[in-house]
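A protein chain is absent from this complex, but the other protein chains hold their places.
Labels for the chains are A and B, by order of writing; each one numbers its residues from 1.
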């Protein structure tokens, strides 16, 4: 490693306007991380515990560890100077930040370590992250965010040739470098796994071949379907990860992450993504995928006979199920994911082009999935639905949201029946646009 | 540190008859702790995880750590010879003692460490503590208790000039030194935070200025309103912690403790109480308090529209709410605390001098808050209510209690409706005394 924080100039793995516009931010992120390594600060990576977030975390890990080992002599250096932890929530929770700060402050006091650089992957962009970030900033801890979640309203924007080339959002007051496609006119189709892999590549160009298949897995995990995702799939295919296999890998990551909980499971995950123990990779995927399918089948066998299916006069196919009462609890797949599997199953039967909505609910939450047709024909959006419900039943403590065709809603258990009735009513009375 | 366990004679921070009568016990506690440090035993502090208990724990920590470092040479000594852990329950739980003993016995076997001295703060005085303490005593581990919870019936009392100067209670068979105001005719108004700070000051007089504001925070956290509490407030105010600010600090401690769970969060807590990182204290409190208020508001917004308010013929204002069905779950503030906020809100509207009772319940528990007026006008006491319910519905597995005007009750879910009906009935039919 040359001893400058400033990274070399490397090309992205794919052609992408969004990436090109994000390049300055990404190089800045890479420089911050390289600077921290050279400074002898530790790198504390937090990432969402799904396939996208885990791919992002692994890419960063593979870039940083060799540099840490070059800079520090001790055998054990990589464990002192690099930490990677999954976060269950899709944001930086207070439970996580108090743990991170407690350990960081103890390491400082006890071992004379410097405070770490925090790197949030597939996490960190939204208003829900602010309270946690604020606590980190109080200790002057630097924070780099590489995320693709919608960061909320753009507060300022800088344009060039009619394109947004830079913008600021609420979280930017608490973040040192913020890499997010929404800041340059892109969207969540460009995954955190892709962004983090590209930044990792800038940080340490030598690990390109090791990590270049990760964005494809991330994209399949997050159902991303943009042009960049297809280019990444081609790269992965060259390395032996065709679409079918990469999809299996993404599902195995999700499955294993469920059991690993707050552990990063580095050794096992390296096998699953095919970076280490490459000879064991195929066997591992085969074993895990078989069990994954078995568990999904068991859950579907429980759920499917207990769905209420209706077709309303407006043509919408509506599927309602109680995922707490009619699915196995405390097991994989969890209620929310089960709703997705049920929806996919029904869509396969009824037809992808039909307007289909699936609502899986518990006593105080609902998970909503819809086909694109519902959005196109009726202008349906989960966010709009949630907003309307909050107005209709103000005492129900409604919260939630998501994308047009997928999202979730939380409400008070005591008003659950009213909320569900209102949702059914709204769906029934939607009119074609 | 002079090498004698016997502490120097120092004055209390405040004037107090109760403290004066407790002085011999407090000096004995201080001597036990100093002796353990000189012996090379580690000090294992367990304290309740609320503002009072945490202030008590921090005071003890600040007194002990410098002495540990003087006695032991190693850099790391303070981490080997001092441990501080919050306990969620207001007593020494079996989950806690088996963990403490397991680690202590392993440290003994593995590192040749001596068994520790256990110091219980804001915990340890009641019959519920006995089973845990018994297990510690089996290994001849010394235990010091500094607590202000009602320790149950006085079994023996020693009087002098008409004042109780010493008493024994059930737990004393299992405790080496027991500091508790009830043992000298005092009560729970003198907080564990105050008692522990005074003992910490005796142990190590040099840290007086560091910790002297902690009793005020503890008092505000525990709503203590005695003469000593007011003197402590004056001391804190001199140090820049006026009542408003100290109240905020107490609330921020509670808030952060919720997320820290079983971690002591030393570095963060030092910032919150303004002992370390003093320059960051204000910013931290501002950030946390803002979020604290936001969360309380969200919870109240959910709860308030769903309260059943009645005024009975006897004049009592009765508020009933289902805190599981009409409050957000698994978030701060938890159901019990939410009931308190609701009660305070209603009291503000109706009037502090009115007889108001608030009952927040789940399927198998209830939390009760009442104004002093209910006690004064109707002789109401939560303890009496619980006893009567246990007689009325013997099969409901009723347990609980508290103070006159605040407490909780547990019962079997299957008999929940009967228990609630009976409570309503009793409140409705209470007669003025």
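What we mean here is this: contacts are C-beta pairs under 8 Å (C-beta built on N, C-alpha and C of every residue); 3 or more make two chains touch, one makes a residue touch a chain.
Since we're looking at a predicted model, the values are computed, not measured.
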(message) For the chain not shown, which residue from A:69, A:324 or A:388 touches it across the whole complex?
(response) A:324
(message) Given that one chain is not shown, which residue among B:106, B:297 or B:425 touches it?
(response) B:106
(message) Please identify which residue in B:157, B:311 or B:395 touches the non-displayed chain.
(response) B:395
(request) Out of A:230, A:243 or A:266, point to the residue that touches the absent chain in the complete complex. (result) A:266
(message) I need the residue numbers on subunit A that touch the omitted chain, in ascending order.
(response) 76, 79, 256, 259-261, 263-268, 271, 277, 280, 283-284, 287-288, 291, 298, 301-302, 305-306, 322, 324-329
(request) Quickly run down the residues of subunit B that touch the omitted chain. (result) 94-95, 98-99, 101-102, 104-106, 108-110, 131, 134-135, 138-139, 364, 394-395, 397, 410, 412-415
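Simple rule for what comes next: only the chains that are shown with their structure count from here on.
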(request) Between subunit A and subunit B, tell me the centre distance in angstrom, where each centre is the average of that chain's C-alpha atoms. (result) 40
